[in-house]
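What you see is the complex with one protein chain gone and the rest in place.
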Amino acid sequence: MTGSSIYTLREIAERFGGEIVGDAEVRVRRVGTLESAGAETLAFLANERYLRQLETTRAAAVIVDPGARAATGLPRIVCENPHVYYARVARLFHPARAARPGIDPHAAVHAQAHVDPSAEIGPCAVVGAGARIGAGTIVGAAAYVGEGALIGRDVHLHARVTICESCVIGDRVEIHPGAVIGADGFGLAFDEGRWIKIPQTGRVVIGDDVEIGANTTVDRGAIDDTIIEEGVKLDNLIQIGHNVRIGAHTAIAACTGIAGSTHIGRYCRIAGGVGIIGHLRIADHVEITAGTGISKSIEAPGVYSGAYPFGTNREWRKNAAQLRHLAELVRRVRELEARINKTSGSPS
Amino acid sequence: MTGSSIYTLREIAERFGGEIVGDAEVRVRRVGTLESAGAETLAFLANERYLRQLETTRAAAVIVDPGARAATGLPRIVCENPHVYYARVARLFHPARAARPGIDPHAAVHAQAHVDPSAEIGPCAVVGAGARIGAGTIVGAAAYVGEGALIGRDVHLHARVTICESCVIGDRVEIHPGAVIGADGFGLAFDEGRWIKIPQTGRVVIGDDVEIGANTTVDRGAIDDTIIEEGVKLDNLIQIGHNVRIGAHTAIAACTGIAGSTHIGRYCRIAGGVGIIGHLRIADHVEITAGTGISKSIEAPGVYSGAYPFGTNREWRKNAAQLRHLAELVRRVRELEARINKTSGSPS
Partner (left out) sequence: MTGSSIYTLREIAERFGGEIVGDAEVRVRRVGTLESAGAETLAFLANERYLRQLETTRAAAVIVDPGARAATGLPRIVCENPHVYYARVARLFHPARAARPGIDPHAAVHAQAHVDPSAEIGPCAVVGAGARIGAGTIVGAAAYVGEGALIGRDVHLHARVTICESCVIGDRVEIHPGAVIGADGFGLAFDEGRWIKIPQTGRVVIGDDVEIGANTTVDRGAIDDTIIEEGVKLDNLIQIGHNVRIGAHTAIAACTGIAGSTHIGRYCRIAGGVGIIGHLRIADHVEITAGTGISKSIEAPGVYSGAYPFGTNREWRKNAAQLRHLAELVRRVRELEARINKTSGSPS
């Protein structure tokens, strides 16, 4: 997947800024990591842990931050945020795939669906009655758009995505294979020894510039809608329960689950394997580290954690066994304190 | 998704019981939450945390329990379980979609499959040789029913569901998009530096009135069958290993995994993000809270828990570091106790 265009460092800096140190006429035709870069490759240093690779890289040039300005003799672009800079250069070499307008003969598009002429409908894709597919949008192979669903402009539904009926997808949204948007929430009432299903009649409404990972599930609302605001980024295998709201520009890593009716703030960063129970409120700018379970609302920005510290099985067995008696240990310490106070007077 | 029918409170109470307080002739045409309800909407109070919304709701009428009978002046239906009552009224306004009999021209139904004439086979659905699809059943778009699978009556397989060969699905089962029923279990034997696959020759057998969530996976048995008994409700992204048995009317929330050969009792309630290792027995009426790992069998009904209590990252770092030395701390406390006993005599 190497792009075919060639740029000099000067041309790149003219587009994206930054200061060139060294030969500005060096030509590059791809981006690469320090470790694997070959000829004509522009690499980048975004993480100090890879600093030593600067010495051995075969890259033609590198992107570095001001702190690493003197760390290499290679031609370089010095900029505030090499990771962002690299993202822009990588997009220059690898532009997003454009829609190839038209409906594949193996697709099944309902006569009452509306597909913009500039949209692409892939083979074995299904578009239901009343659905609308916006301009420049790609509905991938074997993707499914249910009845009455509204898909915006320049959206990319990859292969085998499911958008259930009546859901609303904004512009420039990208959804990866196997994701399911708008399946019924887990709404049940227990009555005389049996579960009764509660009809799930809300929708999922997804804002602009959202990205949703492979096999992630976002349930439709029970009555009101489940809402994913603009710019939210969801990784793979995430579960979003019914009537959850995710605030704008929040990013959530893989294997995290958020139970029903919880509202997450804007600009949160939630790591992988996190679980958040239902009916909570999480403030804006909250960061939650990997594997943490959140059992009550968080009202203040900050970093929150709660993973069990791993160790060798031998050590863990000893400590975990005592954890079952921690409250008893606290009682014993309290008693010791009382006795020593009686013996020797109050502590200084 | 608003229903088109209109009912008076009197008509609703005639169907479902309850006592009307206030104007019985109020007309409603939809259900709603207290917060978002508008005109002609019947709302409900099922959770005390939303009690204050009773004061500001614009609902035309509400469903409340006897304890909240006097908490509002709106026309109301007083009943023992507003959540169940609401479920019934919601179904009245939103009846389940009926099958539209026939096989879509884009479906691939094998000549040796048997599809009841009243069943619906959606576009790009695939039905294999020897499979049977019961009366009134919907096989959604791009769903797959493998060879020899038996699907009961009035089943709803949503879009992109997979039912692997020879599996058996009861009546009135609902399975959501992306779920995979009957893939091979994780059966391996280690032999001379390599894993050998153990053929997975059992089936998955699912009872009546089961519901299975989006992208959930239920593995087929290694030799005997994996069994999901009647009335079980599984949420999204759940893993059920081979030869697991889930007892009737048990409900399991999202992101939970149950390893092979474990048997779960009847009427259990298992929250999200729970992990249960293999070869265990969990009694009937066991409740497990979110994020708990179950590492041995549970013989008595009750509520079981085991999640790490989260906090700020700063506090967590301090406490988690000490957790690695808990057994040592216990030893130090024991030594203190011995020394103070020697110093001051036995404790009173």
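The chains carry the letters A and B, assigned in the order they are written, with residues numbered from 1 in each.
Criterion: a contact is a pair of C-beta atoms (placed from the backbone, for glycine too) under 8 Å apart; a residue touches a chain by one contact, two chains touch by 3 or more.
On a predicted model such as this, the values are computed, not experimentally measured, just so you know.
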{"item": "Omitted-chain contact residue, chosen from A:22, A:102, A:177 or A:301", "value": "A:177"}
{"item": "Residue in contact with the excluded chain [from B:102, B:130 or B:293]", "value": "B:293"}
{"item": "Residues in subunit A touching the chain absent from view", "value": "1, 31-33, 35-36, 49, 81, 83-84, 86-88, 90-91, 93-94, 96, 104, 106, 122-124, 141-142, 158-160, 174, 176-178, 209, 211, 213-215, 231, 233, 235-237, 249, 251, 253-255, 267, 271-273, 290-291, 307-314, 316-317, 320-321, 323-327, 329-330, 333, 336-337, 340, 343-344, 347"}
{"item": "Residue ranges of subunit B at the interface with the undisplayed chain", "value": "106, 108, 124, 126, 128, 142, 144, 146, 160, 162, 164, 166, 178, 180, 183-184, 186-191, 193-199, 201-203, 215, 217, 219, 223-224, 237, 239, 241, 255, 257, 259, 275, 277, 279, 288-289, 292-295, 302-309, 311, 315, 318-319, 321-323, 325-326, 329, 332-333, 335-336, 339-340, 342-343"}
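Everything below uses one rule, namely that only the chains that are shown with their structure count from here on.
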{"item": "Centroid spacing, where centroids are CA-atom means, of subunit A and subunit B in whole angstrom", "value": "25"}
